[in-house]
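Step one of this worksheet: look at the structure below.
What you see is the complex with one protein chain gone and the rest in place.
Now for chain A:
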Amino acid sequence: FLGAGGGNDIQWCFSQVKGAVDDDVAEADIISTVEFNHSGELLATGDKGGRVVIFQQEQENKTQPHSRGEYNVYSTFQSHEPEFDYLKSLEIEEKINKIRWLPQKNAAQFLLSTNDKTIKLWKISERDKRPEGYNLKEEDGRYRDPTTVTTLRVPVFRPMDLMVEASPRRIFANAHTYHINSISINSDYETYLSADDLRINLWHLEITDRSFNIVDIKPANMEELTEVITAAEFHPNSCNTFVYSSSKGTIRLCDMRASALCDRHSKLFEEPEDPSNRSFFSEIISSISDVKFSHSGRYMMTRDYLSVKIWDLNMENRPVETYQVHEYLRSKLCSLYENDCIFDKFECCWNGSDIVMTGSYNNFFRMFDRNTKRDITLEASRENNKPRTVLKPRKVCASGKRKKDEISVDSLDFNKKILHTAWHPKENIIAVATTNNLYIFQDKMN
């Protein structure tokens, strides 16, 4: 296992947990997205209630050289509100589906957050000084009686308690008929894409009243609809290239230079089906829930219900690696179909190009090391609360006699699912979201 041996294996330790302690989960508190910014100093979460909470890492503490800075709340704001679509008589959920950070250009931070229909660009800025000494106004803002003004002075900036303000700078609305599942910022840092079930649009960050439709898979006759878009992402280096995944397990790579409407893919990545595993659920479990490029852009990773696949962009006919996340669920697919768990959309993330991480049930999450071919299962639980204690690897017993410390498949809690995880861009710090708690783990520094 990762962490079980010495050498370069990472040993994960609990660092912090954020969120309510009680088991009764308020619906609005369910975490729906987690994302580090480009430096890793900020960590944003979005929830079902439409709120964004940003945590900031403390500067490294000279008195505690063996641990990295803790993450503390930096800013909280209401990003989206529930809306009502009067034409369709349906509610539009305020749940934040995705957050993506822009790289920092000046003192302020910018992020994009989206619900099912509307994307917003938020500016998060700090204020730690304020002007004092106005001639016509009192300190509390009331206007002074002009007759009492006998001298003139120049207002000066005086320090104040740090205030972090979030303000919406752009609202990109009315461009999506279907539910937005992905947003991705282009490497040109000027444009971004937003993808819903059937279409992908290209936006300029400065322009809110126009977007270009670059992919449209809506059939002329909706009765013929059999496939939807499930995720999309821009290539990290190549600003004309993006990929999108589908509910049938395919990934299409498109080049925007080829044509205005990228309905014809440049590459189609698809693994032929394994006939020995065919069942009525084959298509459902092949549906891709997330696609992520490696930092180098040479590889991309896809997550389907039971596995994580690594694809080399130069090879379309099969993935270069496949990792089983929870193969023991294959015999339970019918139950999982009945209770809808089979439709859970797990995300995945990279550490550079070497290690990949994804979530599972029972608050377990898994990591796969591409180099050593080792994998590990860890648990996000308040029981492992001691900082700097290495997390114990977990194991699920698929069949046969259950060993001590193993957990049997039937004992797994399918309500405790880890759908969202994030890896710090530069360090071995990971953020793992359970239903309503955010766990932060770090590697053990020696």
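Going forward, a residue touches a chain if its C-beta (ideal position, glycine included) is under 8 Å from a C-beta of that chain, and two chains touch if they have at least 3 such contacts; residues count from 1.
Assume contacts and distances are computed from a predicted model.
Taking the options "CDCA4 protein", "AP-3 complex subunit delta-1", "6-phosphofructo-2-kinase/fructose-2,6-bisphosphatase 2" or "tRNA (guanine-N(7)-)-methyltransferase non-catalytic subunit" in turn, only "CDCA4 protein" matches the UniProt protein name of the chain that is not displayed. Between the chain not shown and the residues A:Gln16, A:Ser247 or A:Thr372, the one that touches is A:Ser247. For the chain left out of this panel, the touching residue among A:Asn174, A:Thr226, A:Ser296 or A:Thr389 is A:Thr226. In the complete assembly, the contact with the undisplayed chain comes from A:Ser287, out of A:Ser15, A:Ser287 or A:Asn436.
The omitted chain makes contact with just one of the residues A:Lys267, A:Arg298 or A:Lys332: A:Lys332. Across the interface with the omitted chain, chain A contributes residues 88-93, 116, 178-179, 197-198, 222-228, 230, 247, 275-281, 283-284, 287, 330-335, 337-340, 343, 410.
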